[in-house]
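One protein chain is absent from this view; the other protein chains keep their places.
Should a chain be cited, it is by its letter among A and B, assigned in written order, with residues numbered from 1 in that chain.
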Amino acid sequence: MSEDHLNKAIHTLKERFGLREAEIQKYPPALLVPAEQVIAVCQTLNDEFGFNFLSDLTASDYYPEQEPRFHAVYNLYSHEHNTRICLRVPLNGDSPTLPTVEVIYYNANWHERELYDMFGFDITGHSDLRRILMPADWEGHPLRKDYPLGYEEPQFTFNYDDIDRRKHKARYEEA
Amino acid sequence: MTLTGVNTKPGMKKPDRVSVLMSETYEVTLEELKHLVSERALSGETVLLNMGPQHPSTHGVLRLLLELDGEVIVNCVPDIGFLHTGIEKNMEAKTYEKAAVMTDRLDYLNTIGNVLAYSLAIERLAELDVPPRAQAIRVILVELQRIASHLVWLGTHALDLAAMSVFLYCFREREAILDILEMCSGQRMMTTFFRPGGLWRDVPADFELAVRRFLRSFPARIDMYHALLTKNPIFMDRTRNIGRINAEDAIRWGLTGPSLRGSGPSNDIRKTQPYSGYEQYDFEVPTGTNGDVYDRYLVRMEELRQSLRIIQQALDMLPVGPVRSNNRKYVPPPRAELGTSMEAVIHHFKLWTEGFELPKGAIYSPVESPRGELGVYLESDGGPFPQRVHWRTPSFVHLQALPVLSKGHLVADLVGIIGSVDIVLGDADR
Partner (left out) sequence: MGIEQKLGNMGIVTLKLEQVINWSRANAMWPMLFGLACCAIEMMSAQAAHFDMSRFGMELMRASPRQSDLMIVAGRVSRKMAPVLRRLYDQMPDPKWVISMGDCASCGGVFNNYAIVQGVDEIVPVDVYVAGCPPRPEALIHGIITLHEKVKGETLKDWA
């Protein structure tokens, strides 16, 4: 029963908005949605098909491809019909912008803040776009692929003293 | 390479000594917070109080900016990120098998549940089979971990509401469960016992005896906790009608797990989209009616009993057989084979040097953690390293609902509300 519901929803969306299926996604079945149509598609899914729960909103970086560089991934769930559906939004690298869905799904608020913080997306219409996980004055967007991991060199015997000289050891009175 | 090894790229502000080690404490002015607090704060009528990252009742490093009118909370702005570990980015730099080590450290009260979520995502993407014995043992250990997590929740929640003996009793019970986990894997908390394809190794001979001993002794302890708290007038006064949320709002705000079930809907991923053999076991999903702190407490207490039921059934029906899949593309061969079979040596070599490669694709795989829906979004580009691993963690989503739950209550009630939502900051900040 939920299979039919899901197929009906996908069919309606394909016809109404002209969407294609995303073959990369194995589960749940995914549709490629352009960024301008995100709000309309989410509204349709919420009102007509009962997808009233936003499970997850995340993104994936395909650097060094630039078009599209990012895919934003919306995972929706319907409590009534027990089905999941996924929307993938391809975004370009130069200025990725995404409209906010926080008026439909309230918990999208912090997910979108995390997208801004970690990937640098510009979320239009968001009520409170600030960094959430990194300190407020951090520069850079850590989850992008061109951001370095920032690891520390391990100290082996041959470079032990070298690293020790550079490493900062805290002292008692240090402001 | 700068002082502490942080690579800088052109365009990034070159970090000097002090700012790399500790970015200056960011002093926020009221101008920047204007859109978050009400107008009464700007005129000075209400007080802005910082319930800082180090606080005995915030269950971790959570910073709350409270706007108080006397003692009543007008608004509450959570500030997270003090435990951000960069696990998602770090997992992209490791192979799949090595990255499993980092998964335990996310939600550190449900360590083995996180490894289960990760292993299930890999198995679903690679279509790897898991033998039935491994599935049953996975269920037993995950339910034991659920009981352990609920015990810590109960201990700290009761401690915040000034019932200290419950804290000591719960941690005593938890030692029995940690002994069982240590018996299987050697580690009390960060076990990484589940691997893609099954378990790391079979459970020892005393496992069944220890679990049965636990199953015999635990129900009496649950009765004791009920006797101490459930009809206690002080506990009831501090928890009834506090932090109410109705089912509709709860779903909109993304609540899942016991926090949602306290308001009515009986949505549990173990029943709706079962994994690892949960459909064979007969158990109920407790729900509440009022959606307040007291109902969420009752839901979790009942879940303790239902977990015992599941463990009993799984232990009675425990099949014999192998504990890990035979698919040599993902699972290393047993060491005895290495002396006789050349293919085993080649598989072993490939798995140990390069790691296995998942087929290209993406998957979202949810499981039911003691906090709610724990989902793994795993995307693979066909290589040995994950392209993207994202953890949909319940605590991150539930913290957004905290302002809604706590509006109009006293500061002392806020402590109970935070406890009832059962947040773990490692889960929220990743």
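In this text, contacts are C-beta pairs under 8 Å (C-beta built on N, C-alpha and C of every residue); 3 or more make two chains touch, one makes a residue touch a chain.
Remember, it's a predicted structure, so these values are computed and weren't measured experimentally.
A.B. asks: Quick one: which of B:190, B:250, B:389 or B:418 touches the chain that's been left out?
C.D. replies: Only one listed residue reaches the unshown chain, and that is B:190.
A.B. asks: In the whole complex, not just what's shown, which of A:87, A:108 or A:134 touches the removed chain?
C.D. replies: A:134
A.B. asks: Identify the residue among A:65, A:80, A:122 or A:152 that touches the chain left out of the display.
C.D. replies: A:152
A.B. asks: Since one chain has been left out of the picture, which residues of subunit B touch it in the full complex?
C.D. replies: Residues touching the hidden chain, for subunit B, are 4-6, 21-25, 52-56, 60-61, 81-87, 89-90, 101-102, 105, 108-109, 111, 152, 167-169, 171-172, 174-175, 178, 188-190, 425-426, 429.
A.B. asks: Contacts of subunit A with the missing chain: which residues?
C.D. replies: 134-135, 138, 142, 147-152, 154, 167-172, 174
Heads up, the rule we're going with is that only the chains that are shown with their structure count from here on.
A.B. asks: In the complex, go through subunit A and note every residue touching subunit B.
C.D. replies: 24-28, 30, 52-56, 58, 60-62, 73, 75, 79, 82, 84, 86, 105-107, 109-111, 114, 127-128, 131-140, 142-143, 146-153, 166-168
A.B. asks: Could you pull out which subunit B residues touch subunit A in their complex?
C.D. replies: Answer in residue numbers: 1, 3-7, 9, 12-13, 17, 21, 23-24, 26, 28, 35-36, 80-81, 84, 86, 88-90, 93, 124-125, 251-254, 265, 267, 272-273, 360-366, 373, 375, 377, 379, 387-388, 390, 392, 396-397, 399-401, 429-430.
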